[in-house]
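Inspection log for the structure reproduced underneath, given as structure tokens.
One chain of protein is taken out of this complex; the other chains stay put.
And then subunit A:
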Amino acid sequence: MKIVVLVKHVPDATADRTFDPSDNTTDRTGVDGLLSELDEYAVEEALKIVDAGHDSGGVEVIAMTMGPDGASDAVKKALQMGADSGVHVLDDALHGSDALATARVLAAAVGTVGEVDLVLTGMASTDGSMSVVPAMLAEYLDLPHVGFVGELTVSESSVTCRRDGDVASQTVEAALPAIVSVTDQINEPRYPSFKGIMAAKKKPVQTWSLADLGVDAGAVGLDAALSVVREVVKRPERSQGEVVTDEGDGGVRLAEFLAARKFV
């Protein structure tokens, strides 16, 4: 079984994230980046399938990313956790790509890997957080997709998923090959072990350009984006209001505040 896990390198959410003022794209160089936390759950889920070992032919896990130079760090982290090999789609023409172009390029990359049984992704990136790329990938690859999966069972030919929807929890079945995006409820991602960190140094990472994938550079990037950011405004910091220490009447004072603001 061949599994591709999509991993994204994102600006650290605890840092002061910002935009490039020249073109309103996410600043990916001025802020430290790391593997999007939500993608760790997808990596872990792939490794759990390896650990379960019920595919007699063995399970191969490929961590794939698209992004500028630093994005290979996301692949590296996945390799340290236990993925077998990596793919980094790297091309200057990709700068400013929208979700559609991203999905199109990743679809081409999955196609180039070939004979992939399962594509695993996180539920969202922690930077753009649109949650649209997996479903778009399903359209481009013409594969079934199950999103927001909180429990996954994989057999040699199909997946059974518990999808945690807004109004109901659904059990969904799909034949392989398929795309599954997982939530942060599905598992507890492992930390890379020292052994894993050392082993990762020897694991192969391929770097592919758009030409390698047969994708026209004119179809991606900022100029080809079908949605445009017109303006970016830093939200004013919220100012701190009154903070009181409870001396037995804290609840009453809070209720008075609520009443003054007409919530009661």
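Before moving on, here are some points about what is shown:
By definition in this document, contacts are C-beta pairs under 8 Å (C-beta built on N, C-alpha and C of every residue); 3 or more make two chains touch, one makes a residue touch a chain; residues count from 1.
Definition applied: contacts and distances are computed from a predicted model.
Per its UniProt entry, the chain excluded from the display bears the name "Electron transfer flavoprotein subunit alpha/FixB family protein", taken from "Electron transfer flavoprotein subunit alpha/FixB family protein", "Diguanylate cyclase", "ABC-type branched-subunit amino acid transport system permease subunit" or "C-type cytochrome". Interface note: of A:44, A:98 or A:117, the residue touching the hidden chain in the full complex is A:98. For subunit A, the list of residues touching the undisplayed chain reads 13-14, 17-19, 38, 98-100, 103, 123-124, 126-127, 129-136, 138-140, 142-148, 150, 160, 163-175, 178, 183-185, 225-235, 238, 240-246, 249-259, 261, 263-264.
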